[in-house]
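Every protein chain of the complex appears in place save one, which is left out.
This part shows chain A:
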């Protein structure tokens, strides 16, 4: 189990746009450079990378919610 942590504070999004599907679904394969979500802060969207390979276990932080730096956003198996 690997935790994907938020690199900075802001608002966390599971999807690239409101109508799109989430970046990852549970059970999906994840490569280290894959984007698993977006953090919005200072009118900028920052891509959150998995930084490790594995199988996506699910989001921990809810979509469109505030997160702090170092908070767990998602888990990999």
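Observations, loosely collected:
The criterion applied here is as follows: a residue touches a chain if its C-beta (ideal position, glycine included) is under 8 Å from a C-beta of that chain, and two chains touch if they have at least 3 such contacts; residues count from 1.
Keep this in mind: contacts and distances are computed from a predicted model.
A chain of this complex does not appear here, and its UniProt-recorded name among "Potassium-transporting ATPase potassium-binding subunit", "Pimeloyl-CoA dehydrogenase large subunit", "Carbohydrate ABC transporter permease" or "Biotin-dependent carboxyltransferase" is "Biotin-dependent carboxyltransferase".
Where chain A meets the chain that is not shown, the touching residues are 5-11, 40-44, 46, 66, 68-70.
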